[in-house]
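Every protein chain except one is present and positioned as in the full complex.
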Amino acid sequence: MKPIATTRSSMNIATGKLAVWWVLVSEIVIFGGVLGSYIMNRIAHVEWGEQASHTNTWAGAFNTFVLLTSSLFAVLAHQAAEKHDGKKAAQYLYYTCFGGLIFLIVKSFEWAHEIREGFVIQSGGFWGYYYVAAGLHGFHVLAGMLVMLWVADSAKKNQDLHRVENVGLYWHFVDIVWIFLFPLLYIAK
Amino acid sequence: MSAHAGSHHETNYVKVWALLLVLLVVSVVGPMAGIKVVTLATAFGIAFVKAYIVARKFMHLDLEKPIVHWILALALVFMVLMYAGISPDVGRDSGQRWEKTSGWHHLPPQSEHTSEGQGGEHAPSH
Amino acid sequence: MANHHDTHDHHDGAHAHHDEGWFKKYFWSTDHKIIGFQYMFTGMLLALLGAFMAYVFRMQLAFPGQAVPGWGVVSPGQYNMLITNHGSIMIFWVAMPVLIAGFGNYIIPLMIGADDMVFPRLNRLSYQLFFVSVLLLIASLVVQNGGFGGAWTAYPPLSANKDFNLTPLGSSLWLGAVAVEFVAFLLGGINFIVTAMNARAPGMKAFDVPIVVWTIVIASILFMASVGPLVAGAVMLLFDQLLGTSFFNPNRGGDPILWQHLFWFFGHPEVYVVLLPAMGIVAEVMTVFARKKLFAYKTVIYTIVATGVLSFFVWAHHQFVAGIDPRMANVFTVTTVLISIPIAEMCFVYIATLYGGSITLSTPMLWALAFMAEFMLGGVTGIYLGSSGADIFFHDTYFVVAHFHYTFFPIAIIAVMSGITYWFPKMFGRHMNDFWGKVHFWGTIIPFNGIFIPLFVLGAAGEHRRIFDYHSFPHLATPELQSLRIIATVSLVVMLAFQPVFLVNYIVSMFRGPKADKNPWKANTLEWTADSPPPHGNWAELPNCYRGPYEYSVEGRELDYWPQNEKA
Partner (left out) sequence: MLERFIPAAASYAGDVDQLVWLITFLVGFWFIAAEVMFFWLIFRFRKKDGVKAQYITGKEKHLKQWINVPHGLVLLFDVFIIIAAIRVWVHIKQTLPPADRTVRVTSQQWAWTFQDPGADDSLDTADDVFTTDELHVENNKTYHFRLESKDVLHSFFIPAFRMKQDAVPGRIYTGWFKPTRLGDYDILCAEICGIGHGVMGAKLVVETADQRATWLAAHAPAVDETATDATATDAASTDATSSDSTSAAAGQQ
């Protein structure tokens, strides 16, 4: 059961949404830590460019496309939820999840290929950051998908529709992180 | 949320999405020119534009309360601060009265001012 | 009472019934008060462990090489393990859980007039993760090759490479424990912040919120905004340990200085993360027992915010001589010394609050006043360390140790004791014994100064930290300095000998103490309008708020207090 506290809104922002914004703050600083460390190291190490040249730009670009598209579905789900159309919202959420799934599949093929080529996490400074940053991001994609499936499940029954927007906010954030990871890990060579 | 339900519903999300895809294409094609400035502008400049569009249109930051802008700005400012405080040590090869040794670069540096005067003594690692 | 409990039970069966089992009531509860207790008791248990470690290594320092009663002969590896875990336990597993999570959970909903945290199940998960981190920590101490001994700062390459630290399992488990603990506090912190922002009683505006809630929320925000890079850094360090990556390995392109920055970018705000809640508790206690309105409430809020923001600009003063670019030290000297301004302002305001009061020296008030008196010494000695020129000498000497114990001990023990004795009647519906409370107070405060004043002197003599035996250093092995070490150790033993007084008083009072009514201290804040102890759901009818929290001795009123929920 929910406490009365949860239903209050002294700031005039829904409690769940406010919490998601704070989650995003904590995520910004986590990814900020990784990416900040990566960028300053990258500037110091000219030779990392050579290591970076082995990444597959096309896989990265395709994954960017997939995440942007899934973000579109997430926002369409939110739109549907605001119109109290839980069924449609759930439908869009499943599309979003499907996008996440494709992203992870592409990612795992990419990694499998790189590992076969001998580029593992110990192979060099760049590869360390490459696997940590992308891995951390991939972990967030996976977590987002699981939460989204759970939200979609109740949205189907027209319950807790406000959660559709909250999980969407999180998904867009994960998308934004990738928008920065893509040039940092794939384009800069 | 529901108070402004009418206003942003009409945002054409598909159009925003299409714009994002165009930007994506530019960010992939731009760096192919191989000019450093163009690469930086297209790859990283466009990343900021894309992030801004997603935050504004998909996350509806344009309709969000000022407090949300403040807390996000807080996190971003602290990250800039962190970068500014750390990069003078980590992002450079040498500074006042210190320098990193050759082991620093796992692979040989290509153009490093600090390696001046070291002559051929690094030959084994080249 | 708690009529909303039974309205529906299809969401979460665990709390639909009042006849919950013992396990569900105390271990699987979503009640913020129970979770607060869980944090508090876990923290207190670990404080005993941390204190025992302090006892062992202080004995070793006073009587080097002799078997310590209760431990045996201390080897160098054990000594490093003891100091490392004493530090990390006292900060991460005592100060944080007791001050922020313990008090925060217990008092935030009560003080803002809510029936619970906004996310009770997230709250439970937060404690469970914290508990996992405790298990990991304990495991790290007992595994083969012993616990981690690279200091609580865990600087690589020492921490990153088992060939250097010789504790392959201990260091990874320790690091994992710290990382899990951070995640637990992130979850808890989100809960605190959102609860205080959104779940306030009707009529309670931002400036009607008691200082202690403000401080815990600001502290949670500081924690959240600073810990991220270290979480990332911990993952990277863990990979360095386990997979042999080279994030911090200088021979393969990494940079050990990066870890130092990531650590202190978190580590310095962390000081304020624990300081602020302590200052908040002191504000509550001082106003109640001086029967005084807080001198300039808004100024206090502004100084809290200013301190919080400034605390992000000072971190590298821990690294002045650690190999950072010397030019950066000038920037950080300026910011560090300037942070004394909001903190000094806050102290002045607290002192001024006493002016015109009617001060009762009850046990909680004694602790609160002792906090101020002792913390000021901790504060001013920080100026020596923040001034880059003087820090060249003082860095990593016992002066630093004495300085931060003069801040952390008031924070984690004195202010906590103040809070425990102050809220005890609310928590358990009974009073603690005042006489034994005062015995414990004096038996703690006097030896505390006996421990750390000699350490200031030792630091000034150039005694460096984390050394198990000073025999190798002729100028530090003099009888004069050794006698100072013995004074410190004897004081510690005396202080520890007085702690059972508290424990017995605490436990006996919990069951046998005289019954307390709703508002024994005649305080204003909302928690005193609930039953003692408050039931699940806190109030039968949630209170409204009509005024600020510190309206004591208002002119023209018969009573010298004016509860926040009282209509005119």
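Think of it as A, B and C in the order they're written, each chain with its own count starting at 1.
What we mean here is this: contacts are C-beta pairs under 8 Å (C-beta built on N, C-alpha and C of every residue); 3 or more make two chains touch, one makes a residue touch a chain.
Computed from a predicted model, the values in this text were never measured in an experiment.
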Displayed chains contacted by the hidden chain, counting the whole assembly: B, C
Touch with the omitted chain, as defined above, among C:Val68, C:Ala344 or C:Met510: C:Ala344
Residue touching the undisplayed chain, where the options are C:Pro256, C:Gly308 or C:Pro454: C:Pro256
Touching residue (missing chain; options C:Thr333, C:Thr363, C:Gln482 or C:Asn538): C:Thr333
Contacting the left-out chain in the complete assembly, out of C:Phe247, C:Phe441 or C:Phe468: C:Phe468
Touch criterion as defined above, residue of C:Asn80, C:Thr444, C:Ser491 or C:Ser509 at the omitted chain: C:Asn80
Touching residues on chain B - with respect to the absent chain: 96-104, 114-115, 117-119, 121-122, 124-125
Contact set of chain C toward the excluded chain (per top definition): 75-77, 79-80, 149-151, 155-158, 161, 164-166, 250-251, 255-257, 290-297, 299, 320-323, 326-327, 329-330, 333-334, 337-338, 340-341, 344-345, 347-349, 351-352, 354-361, 369, 372-373, 376-377, 380-381, 383-384, 386-390, 392-393, 395-397, 457, 460-462, 464-469, 472-476, 552-555, 560
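The working rule: only the chains that are shown with their structure count from here on.
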Chain contact graph, described as a line, ring, star, complete graph or other shape: complete
Pair sharing more residue contacts (C-beta pairs) when A-B is set against B-C: A-B
Averaged-CA centre spacing for the pair chain C and chain B, given as whole angstrom: 36
Distance from chain B to chain A - Cα centre to Cα centre, in angstrom: 17
Residues of chain C whose C-beta touches two or more other chains: 225-226, 229, 246, 252-253, 255, 258, 262
Multi-chain contact residues (two or more partners), chain A: 11, 13, 22, 25, 28-29, 32-33, 36-37, 41, 45, 124-125
Chain A-touching residues of chain B, taken from the complex the two chains share: 1-2, 5, 9, 13-14, 16-17, 20-21, 24, 27-28, 31, 39, 43-44, 46-47, 50-51, 54-55, 57-59, 65, 67-68, 71-72, 74-76, 78-79, 82-83, 86-87, 90-93, 104-112
List of chain A residues in touch with chain B within their complex: 11-14, 17, 21-22, 24-25, 28-29, 32-33, 36-37, 39-41, 43-47, 50, 57, 61, 64-65, 68-69, 71-72, 74-76, 79, 82-83, 124-125, 162, 165, 168-169, 172-173, 175-176, 179-180, 182-183, 187-188
Chain C residues touching chain B - in the complex, by the definition given at the top: 221, 225-226, 229, 246, 250-253, 255, 257-258, 261-262, 265, 312-313, 315-316, 323-328
